[in-house]
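So that we are looking at the same thing, I have put the structure below in structure tokens.
One protein chain omitted, others in place.
Chain naming follows the written order as A and B, and within any one chain the residues start at number 1.
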Amino acid sequence: MFKAVDYVRPKSIDEAHDLFVSNTNSQILGGGTYLYLSKRTIQLLIDLQETSLKYISQRDGKIRIGAMSTLSDVEESDIFKNAFNGLVKKVVSDIWSYQLRNAATVGGTVYSRLGFSEFLTLLAVLDVDVVFHNTGVISIKDFLKMPPLRDILKEIVITENDLKVSFQVFKRTHFDFPVLSLAVARCDDEFRIAVGSRPGCALLAKDTPKLLSEGCRDLKTVCDSLIREIPFADDLRASSEYRRHVCGVLFKRALSEVL
Amino acid sequence: MKITLTVNGRKENLEVEPSTTLLEALRMLGLYSVRKGCDTASCGVCTVLMDSKPILSCCSLAVQAQGHSITTVEGLEKDKDFEEIRKNLLSEGADQCGYCGPSLLLTVYSLKKRNIKSLQEIQKYLVGNLCRCTGYHSQLRAIKEFMGVGE
Partner (left out) sequence: MKYVKRSIKKVDGYGILSGKPAYTDDLAPRNSLIVKLLRSPYAFARVRKIDTSEARSLEGVECVLTHEDFPRIPFTRAGQGYPEPSPYDKFALDSYVRYVGDEVAVVAAKDEQTAEKALKLIEVDYEVLNPVLDFEFSEKSPPIHPEDGISGVENQQNNVCSAYEMDIGNIEEELKKCAHVVKHRVYTQAQAHVMMEPHAAFSYIDYQGRLVVVTSSQVPFHIRRILSRVLDIPLRNIRVVKPRIGGGFGGKQAVHGEIYVAAVTLKTGKPSKIIYSRKEVFESSYTRHPMRIDVTLGSDEKGVLKAIDMEILSDTGAYGEHALTTLMVAGSKNLPLYNRVNAVRFKGKVVYTNHTPAGAYRGYGAVQGNFALESAMDILASKLGLDPVKLRQLNMIREGETSPIFKIMGEGREGAEMTIKSCKLEQCVELGKRIFGWSEKFSKRPESGTKVRGVGMAIAMQGSGIAKIDMGSAILKLNDDGSFNLLVGATDLGTGSDTILAQIAAETLNVPVKKVVPYSSDTDLTPFDTGAYASSTTYVSGNAVKRAAEKMKHLIVQHGSKLFNCSEEEVVFNGEEIIGPEQRLPLSEFATKLYYSENQTQLCSTASFVGDEAPPPYMSAFCEIELDTETGKITPVRYVAVVDCGVPINPNLAKVQVEGALVQGIGMALYEEVKYDSKGRLMTNSMMNYRIPSRLDIGDIEVHFVESYEPTGPYGAKSVAEIGIDTPPAAISNAVYNAVGIRLHDLPFTPEKVLKALRVKEGF
């Protein structure tokens, strides 16, 4: 567990943001379910639970998830029972454990861009905007490439549409981080492919979607292309070589669902 | 800093640091059913109910829990559902070393309150409650009966 000197619960996100930017050694506290692994000393812990960021709403074709909604809130919400044919619900329901999902926040999950995050891999291929208090709206595509922002993530906005989406994940046991996660979304001739837990976090492919858009349906070609353009590394769970292989397998399975 | 926690229906005053975990705070209050099993939010042994939902007290802060209602097994002594699931586990011999027992009981209890009916779903919700002694099957027998589910 980290050491925190002071703790505060601001009543508004404005207040939270002011505290955050004026204290260089301050830390935003979502659920704290990953932060607790840190051993550093934090001067000011800013708990957002009273800043009214716990909501999931659906309007005008957009689903808005407040940053302090837990993964369980997403899993149990009526909105996600149906949205995207229940895929978001399914993916979230497989994350780590029920206890963790009851505390881990969407904001914390997205903001921290942790390598193993399955949720991020799925979000990466949907039409998602990440909304920051000060910086404003950033598309998930851009967000994934940016350096860390010293700003408070307020909500994510998912546009509902007819994307055909497939999510594939490989874990060694049911209760484990993924060895690899992969998502493919398709709208007519437009494809998006994200690979996560590489062990690095979700990365959107560039070349392979183009190949598919151009009509290439040869499995070996597109798989080889994906494996070539996505960087993999070794970690405790798997070697990069194995990840490359699994990537090909998961990609094949995803394509069979969207094509 | 001084905080007040609502635990098992009672208001408890405590002196804690901001980084005191909820687990540490509850044990300071003498609630020894809440135990530490690992360092990495990976075993479920420290599970308590916060606003009726199971959470891991090892990676929650005591200060975070202010304003919420915490339940441990000590607070469920008079609860009929709790008595029943405890009886079922005991009848199956599924209480071996007992270390993971209270955390499992709380999680199952919360599922009963939610009226989850599918065995598959129940198993999935319980995946975060690890056990090294029983091999899970005796627990499952007890839980199936309690939840009133078939295969």
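Heads up, the rule we're going with is that a contact is a pair of C-beta atoms (placed from the backbone, for glycine too) under 8 Å apart; a residue touches a chain by one contact, two chains touch by 3 or more.
Since the model is a prediction, treat every value here as computed from it, not as a measurement.
Participant: Touching the absent chain in the whole complex: find that residue among A:170, A:191 or A:232.
Facilitator: Spelled out, the listed residue whose C-beta touches the missing chain is A:170.
Participant: Using the touch definition up top, pick the residue from B:29, B:100 or B:147 that touches the left-out chain.
Facilitator: Candidates B:29, B:100 or B:147; residue touching the omitted chain: B:100.
Participant: With the full complex in mind, choose from B:12, B:74 or B:145 the residue touching the hidden chain.
Facilitator: Among B:12, B:74 or B:145, only B:74 touches the chain that is not shown.
Participant: In the complete complex, the non-displayed chain touches which residues of subunit B?
Facilitator: Missing-chain contacts on subunit B: residues 30-43, 45, 72-74, 77, 86, 89-102, 105, 123-124, 126-140.
Participant: If you put the missing chain back, which residues of subunit A would it touch?
Facilitator: 170, 172-177, 179, 236, 238-239, 242, 245-246, 249
Heads up, the rule we're going with is that only the chains that are shown with their structure count from here on.
Participant: Under the touch definition given earlier, write down the residues of subunit B that touch subunit A in their complex.
Facilitator: 1, 17-19, 21, 40-41, 44, 47, 50, 53-56, 58-61, 63-64, 107, 124-130
Participant: Residue numbers of subunit A touching subunit B in their complex, please.
Facilitator: 1-7, 29, 32-33, 36-37, 45, 47, 49, 72, 93, 96-100, 102-103, 174-175
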